[in-house]
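Excluded from the complex is one protein chain; the other protein chains are retained at their positions.
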Amino acid sequence: MALEVESREEIVDERGNEVSELVINVGPSHPSTHGVCRVITHLDGEIVTKAEPVIGYLHRGIEKMAENRTYLQIVPLTDRLDYVGSMYSNWAYCRAVERLAGIRVPERAEYLRVIVCEMQRIASHMMSLGSAAGDTGAATMFIYAFDERERIVELFEELCGARLTYNYVRPGGVSYDTPEDWFDTLLEFTRKHRTALHEMDRLFFGNVIARGRMKGIGVLSAADAVGWGASGPVARGSGVNWDLRKHDSYSVYPRFDFDVPTGSNGDAYDRARCRLFECFESCRIIEQAVAQIGEGPFKAEGAPRLLKPRPGEAYDHIESARGSLGVYIVSDGSERPYRVKFRSPAFCNLALLPLLAQGHTLSDLVVILGSLDPVFGEVDR
Amino acid sequence: MNIQELRDHLCGQHPDLCPLFSIEFGDGVLQVDCETLYEAAENLQSLGFDRLGMLTAVDFGDHFEMVYRLTSRSMSVGMFLKCAVPRETPRTRSLVPLWPAALWQEREVYDMFGIEFDGHPDLRRILLPPDWVGFPLRKDYRDDRLIRRPDYI
Amino acid sequence: MALDNGARHDQVGAPERTPEVVPLSVNVSNEFSPGVKGFFQKWKSLATGIRITAGRAAAGPKTLRYPAEKVTLSDRWRGALRLRGVLGIDDIPILHEPSITHNALVDRLNREERLSPCMGNCPANVDARGQNYFMAEDRGPEAYELVRERNIMPGVLGRICHHPCESACRRNYYDEPIAIRPLHRLAYEAYEREKSSRLLPLPVTKSQKVAVIGSGPSGLAAAFDLMQLGYQVVAFEKEDKPGGALYSGVPSYRLPREVLHGEIDNLVAMRLDLRCGIEIGVDVPIDHLIGEFDAVLIAAGLQESRILPIPGADAKEGVVGALPFLKEANWKGDAGVKGKRVLVIGGGNVAVDCARCALRVGAAEVRLACLEGDQEMPCHPWEIEEALDEGVIAMCSLGPEEVLTKDGRVVGMKMRECLSVFDPVGRFSPQFGDNYSTFETDVVVFSIGQAPTLRDVVAGSDLVLTERGLLPVDGTLFTTDIPKVFACGEVVTGPGSAIGSIATGHEAATSIHRYLAGQSLQEDRTPRPVPIYAKYEKATLDGVEESRRRVVMPMAKPEARSEDFSQVELGLTHLEGLQEAARCLRCQSEVCVGCTFCARTCPDYAIQVERIDDPGGRRVTRYELDLTKCCFCGLCAEQCPTDALCHTGQYELSFYHRDLAVFDREEMLRSGAGTRATGQDGTHHIDPEEASLS
Partner (left out) sequence: MSGSVFTGYTGGLIWGLGGGLVIAIATLFGVWWERKVAGRIQMRLGPQTTGPFGLLQTVADMVKLLLKEDITPTQADAPVFRVAPLIVFVPIAMAVTVIPFAAGWAPLDTSVGMLFFLAVPSVSVIGILMAGWSSGNSYATLGGLRGAAQMISYELPRTLSVLSVVLLAGSLRPVEVMEAWRWWFIPLNGIGFLVYFISSVAECNRGPFDIPEAESELVAGYFADYSGIRWAIFMMSEYGGVIAASLFGAALFLGGWAWAPGLFGTAIFLLLTVVLVTAMIWIKWTFPRMRMDQLMNTAWKVLTPMALLQIAIIGVVIAWL
């Protein structure tokens, strides 16, 4: 017999029938796990009876490493948390440090942070939508989404010299001011991006096959979303209107007019389409921010090179593309933090996978995983 | 709602919790005994704190401090709930029955600090391999594989 | 609040705190219509998909054909790291181009971002970076000559300068600034030892003659520049001894007279024609000079102390201006205040000098009263600190109201509380309160400003003074109404620093040279650029190793030094000077000095730097970048004070062997185009075993 015998378990279902259960490992190297996630999947035929995520393959001990580094040296580490949205981790960390050290950030820096983070949201959502489409086999939608992301990454490259790990937001400001004509290119992009978003909406979200694949899949109730600590599009897809940009309006977000897209079914489709609509809102925010941004310093003057915040603790959070990203820092007054904790939204969202995947088919498992949009750099830290 | 209003609200509803509440660095902190942690959390949940945002621990040498970040959507306010866990017997009660969000986060704290949670349905290591020895985020953790930081800053 | 599946956001979680931003609903759920309509919608959605892909296909490909349409990298690209230069291998660019084009040179360096902060912040752009290099190499006389290009008397300024260079020193952000000023002094001492072989008269190559009125710092600076260019220069000094304000105004506990005169003697040895005791306008009319010389430079300085026109200020005895007071104290060692109580009005450096001199000439009690609060006193903080150490009593936020006199003798001073000195815009506009206080005193020294006395100088010429007695002078060219006559120094700028006066002297010399050579005065005469670099808070010193600390200037004991006019700052030893100069980061020189700040800031400990500091053999012995650890965060290049460490656009890094990924000093110096990674440098065929041995 060719097949592994131990991967099949004879179990008895509630009616007393013998069910032959197939246990397969989805991952850790599998095209649709969006990284290195392993899901031990128990299958009855094609139906998932139990899906158990096994994480930690990308665990680098960043929280431990952070205890051994100065405050500035941690910024590049945060790049490696959510490598699809490095700006968020940068910003959340810097906000906590600024709160701890009492640094006032110049207004231009705040605007630049908002602009890059909204761009990052688009880039991250494009990645998520593209790979969610790729999970359902729509390779072309994947390319279209990545094409949009590429435009943003090019802008980032011009801004800070890196395409993925930006190390751009620093305690007290940002590392570079914008190059010449950068805002013009950005506005040109948002204009074109809207058209592309409409096109992608019709190509993928309007498609009967895509709807068939995503509607009613992995339904998450609003109560579960709150209780399980889901945030970001995962919570909003279930109709939970929870967006820190509105509810704990930080930085200069109160000055912008934007909406929070919410779903009503809580299925994979609503989660994914929430992301698409958030890209529209991000375009709006970017355009308003570019209109409002003024001249001025992009870095707080008088911040020391070697930060030594007062002893104490600070928590700050921002709305990343995946949800509320919190950073908790305990300082003992030295140049290195005593404890840094990253509350990663992807980690909390991924915990929902066993709940959502049960009873769906193996094909749906990858769709559900894709709709949770985990980034394993952030899950495993 | 700001922190002061939250304090008044909390004191009005639960006078026994009031003396434990303090405001540190602009955040409300409710420091409770670990024996009464579950009840306090339950009270806060009924008060409107419906989200358990973050759950972690800090090793302060002589004791661990459990830190729970609770957020209320209806009140738009967040606060900390803390309790000190003795280092010799690192046990406390699990909050999974109140918030399933604690399911994985408590596993992570167990993984990194070795704090055990009574009532947790599935307390295993989560990020590290099951055969890992030691709890890395404890300050006394030693590992030969750790690269030593150079002496200078 | 109950949350049902599908609950709409406007029923849940609307924030109370910011009700004006309650989010609008954008519902993303999207259903096909039921029934037949939905059936057609489904088929239509397929057709829509085909149409969209067809549209994209028709729009044409966006692919770039590599390498024909090679992507250009952003100039901020964080590729592999390179060193532009390394100490011990690369020569150091020092400013030794002719001083007359100095401004253009500084301008160019600024454009190239190679102007160091110390040089940029110095009014005369003294090359402190180069001085520190020579000093660390134990080449003191060369350091002296380099400094002298822009700072006519390094030995003097090394004692009295207010060192804006040290305030700008980038080491402030890491630990402590370099002791640039004490190093000037050491350079002077080294030069004095080798003077005999180095000090030669400058050749006269031009026929024109220039007269300089005044032998203060600005006049001598201009004279030296012109002498270097081959002009014959004659300097006229009204007093018996040269030095101007340095001689009459600066107390000798700060500037020993033998140093000042030694420096001026050096100039004379270089063929400066110095004629003392000749007061222009009195002994010789200025018209005579204008006729006899090809150009005349007025560098007469400020001669007169202002005295406040308050009641009692005209008292016969006990009211004195700062300059006469200092002159008396400096020259005679006695200003007639022995055993008396002295009250100095003013908060500037001159006031502090007066107070400290008064102590030294035997005053029983010295008070210093100024308008400003103790945090905003215009004098340098280290000056007032030293004065307080010596026993001066400072009284801040007090405005002089009336000098109390008795029989024409001063007996006291009535002061009024001062609430604020400057208005919100920053203009001088003191606001007084209603509290008055009275102090008993015997002598009141007014040190509230100085003014030039040019009436005698310009008498009989075509030069016209303004109503306030000032000479109208162009601020950048230093020309006056008469083409032949130029002016510089405090005559032009008003009370200022010595180094600021020297800077104007250099500028005036440039103008004179161009005037005499028949060139355009205007060309390239942009205002001096001040480079803008990132500013940080001054670093705190806890955790800083002893080897990184600034050398401590030994000082005479406060109780001893208030006795006489002996020097307060005792000076550094030769060895201390070497070590201190080696601390210099050589900012913006694009040559790595092995300061280790890149290694300290690297989050991955990928960089290892070692250097040795032997004079004559200073070099970075080791610079290793482990590319297998490097995370390309760019923090090191940002930290690099010299700009030697920079990113290249090179990012395709692959090696045969791990050891090749560790870039050593030589590899770091190669340009990005020819490296091991690209295989262009000829070492790519290195046998891995061989590489691991090396």
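Per-chain numbering from 1; labels A, B and C assigned in written order.
The rule is short, and it goes like this: a residue touches a chain if its C-beta (ideal position, glycine included) is under 8 Å from a C-beta of that chain, and two chains touch if they have at least 3 such contacts.
Not measured: the values here are computed from a predicted model.
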Touch partners, limited to displayed chains, of the chain removed from view: A, C
Contacting the left-out chain in the complete assembly, out of A:137, A:296 or A:333: A:137
Hidden-chain contact residue, picked from the options A:155, A:366 or A:379: A:366
Hidden partner chain, touching residue among C:30, C:53 or C:476: C:53
Touch with the omitted chain, as defined above, among A:37, A:169 or A:210: A:210
Residues of chain C in contact with the chain not shown: 46, 49-50, 52-54, 56-57, 59-63, 65
Residues from chain A at the interface with the omitted partner, ascending: 2-4, 7, 22, 24, 30-32, 46, 133-141, 143-144, 147, 203-204, 207, 209-210, 212-213, 361-366
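Quick note on the criterion: only the chains that are shown with their structure count from here on.
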Chain pair, A-B or A-C, that carries the greater number of C-beta contacts: A-C
Inter-centroid spacing, chain C versus chain B (mean Cα positions, whole Å): 52
Inter-chain centre distance, chain A versus chain B - centres from mean C-alpha coordinates, in Å: 24
Interchain centroid distance [CA atoms averaged], chain A/chain C, Å: 47
Residue numbers of chain B (touch at least two other chains): 50, 73, 76, 149, 153
For chain C, residues that touch 2 or more chains besides their own: 12-13, 15, 18, 543
Chain A - residues contacting chain C, complex: 69-70, 72-77, 79-80, 140, 144, 147, 157-162, 165, 167, 175-176, 179, 199, 202-203, 205-209, 211, 219, 221-223, 226, 236-243, 246-247, 249, 254, 259-266, 269-270, 273-274, 276-277, 281, 299, 301-306, 308, 335
Touching residues on chain B, where the partner in the complex is chain A: 24-27, 50-54, 56, 58-59, 67, 69, 73, 76, 78, 80, 99-101, 103-105, 108, 112, 126-129, 136-137, 149, 153
Complex interface listing, chain A residues touching chain B: 55-56, 59, 61, 63-64, 68-70, 99-100, 224, 226-229, 240, 242, 247-248, 306, 312-315, 317, 324, 326, 328, 330, 335, 338-339, 341, 343, 347-348, 350-351, 380-381
